[in-house]
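Here the complex is missing a single protein chain, while all its other protein chains stay put.
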Amino acid sequence: MKPMPQFEPQDPQYERRVRDSFARQRVMETLGATLLRVAPGEVEIALPFRAELTQQHGYLHAGVVTTIVDSACGYAALSLMPPGAGVLTIEFKLNLLAPAAGALMIARGRVTKPGRTITVCAGDVFATPAESDDAPDGAQRQEKQEKQEKLVATMVATVMTIRDRPGVSD
Amino acid sequence: MKPMPQFEPQDPQYERRVRDSFARQRVMETLGATLLRVAPGEVEIALPFRAELTQQHGYLHAGVVTTIVDSACGYAALSLMPPGAGVLTIEFKLNLLAPAAGALMIARGRVTKPGRTITVCAGDVFATPAESDDAPDGAQRQEKQEKQEKLVATMVATVMTIRDRPGVSD
Amino acid sequence: MKPMPQFEPQDPQYERRVRDSFARQRVMETLGATLLRVAPGEVEIALPFRAELTQQHGYLHAGVVTTIVDSACGYAALSLMPPGAGVLTIEFKLNLLAPAAGALMIARGRVTKPGRTITVCAGDVFATPAESDDAPDGAQRQEKQEKQEKLVATMVATVMTIRDRPGVSD
Partner (left out) sequence: MKPMPQFEPQDPQYERRVRDSFARQRVMETLGATLLRVAPGEVEIALPFRAELTQQHGYLHAGVVTTIVDSACGYAALSLMPPGAGVLTIEFKLNLLAPAAGALMIARGRVTKPGRTITVCAGDVFATPAESDDAPDGAQRQEKQEKQEKLVATMVATVMTIRDRPGVSD
């Protein structure tokens, strides 16, 4: 397997741009989603389980899962854009692999192939159980948590770079 | 162009099944979506615009659009299932064609090809402007409204039939 | 159902452009595919069954089916492009609905939504049985043939307009 490519951001303020844009996505506050991590070409969004967001069997609705992983993919693309350029998701595909059950969903979007006009991203959504109070700290805690993660959905998204369109940057 | 196929429901109670299941999707109440129409192999869901559901440019988030059209597709499939069988969406693709702006979104899901195990559905989301007070009635009104509809997204969804799995029917 | 939109070609030579480009797709001659029909926003490609193109069960391989419907979609998009602009398919999704068995496959691509940069197309592949010798002529023949057609696959494709890139037009 080839190692994951390391991306160089073109905008040193990439994290602030992503965080500012995320803060303007009002649906995230409505759902209770938060922006966990922003790295060049990779973004994580977390969503705690809420019964108000479920489908008929008590799992999170696929559209809710889509909301966080679509934004994770779009912001992964935005993190590599030059200053002034924005992004527009033109299409995505989501495969649902397991019921979206668990205390917390984490959506991880990352750039597969950056491009001048078209950037392709991949996203995964993991369900994690509730953290116990006596969880270990730091690296050990992360390792334990990753073992308990269950892949519930996987996305491929195609994102277009938008230039010179007032109001559509970021 | 071949005429759209007419489907025969296998369950005479198909509409009640769809409406009962929709009523259990708590996310629909949270978003403010309602079930407009249930026909054999075709379902419509409406969602009035709400600023709490928007992305950074003030349009409805693609995940919100996905929520209503995914359910419209899944229920279109469910409307053709025999009594006792349920459905599970295994994957979908969404193309975003225009910003999800407008007073009301209408998602229309319909069965492209029913199958014993796999049913393929197509869905469209139309944005309609607010209705004016002096709108004409009945058929004329509907005709006028359809002219003003704008296609904002189109989905293809693959749905699996679930049998003999307690709690997963409908 | 809304009527299918009628498209105005921007290039009066649209049919010649499509036919010239198709003639340069050497894979089409290798497979035995021919360009049936070119209309503004709609293109049909035919492929007679050949045992050399089959998968392990004796049906046409899904990749062969993809070849003709991908080109039908791309050329449907090209038929609406202004002179000098070319097209590039950036992604597609194919659902396989029935085995690709039958004497002749016909792929029909049509534009769902034209755009300055991104055009979305839909494609279908129909299998038809061999024509009998005493088939009626003209419209009656076409009607009979359409009744016998079986939908074997359906595609959604996203196509990008290419401008000012020498060698990539058409």
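Order of writing sets the labels: A, B and C. Residues in every chain begin at 1.
We take it that contacts are C-beta pairs under 8 Å (C-beta built on N, C-alpha and C of every residue); 3 or more make two chains touch, one makes a residue touch a chain.
It should be emphasised that the depicted structure is a prediction, and the values quoted were computed from it without experimental measurement.
In the full complex, the chain left out of view touches A, B, C.
Interface note for the absent chain: among C:Val64, C:Leu80, C:Ile106 or C:Ala127, the touching residue is C:Val64.
Listed here are the chain B residues that touch the chain not shown: 90-91, 93, 117-118, 120, 158, 160. Take chain C: the residues that touch the chain left off the picture are 21-22, 24-27, 29-30, 51-57, 61-64, 66-68, 70-71, 88-96, 167-168, 170. Listed for chain A, the residues touching the missing chain in the whole complex are 1-2, 4, 93, 95, 97-98, 112-113, 115, 120, 146, 149, 151, 154, 156, 158.
As a convention for this text, only the chains that are shown with their structure count from here on.
Ranked by how close its mean Cα position lies to the mean of all protein Cα atoms, the top chain is B.
Judged by shared residue numbers over all numbers used at their interface, chain B and chain C contact each other through mostly the same positions, with over half in common. The copies chain A and chain B differ by a rotation of 180 degrees on their C-alpha atoms, rounded to the nearest 5. Averaging Cα coordinates per chain places chain A and chain C 36 Å apart.
Centre-to-centre spacing of chain A and chain B amounts to 25 Å, using the average Cα coordinate of each chain. Chain centres here are Cα means. That of chain B falls 28 Å from that of chain C. Each of the following residues of chain B touches two or more other chains: 93, 95.
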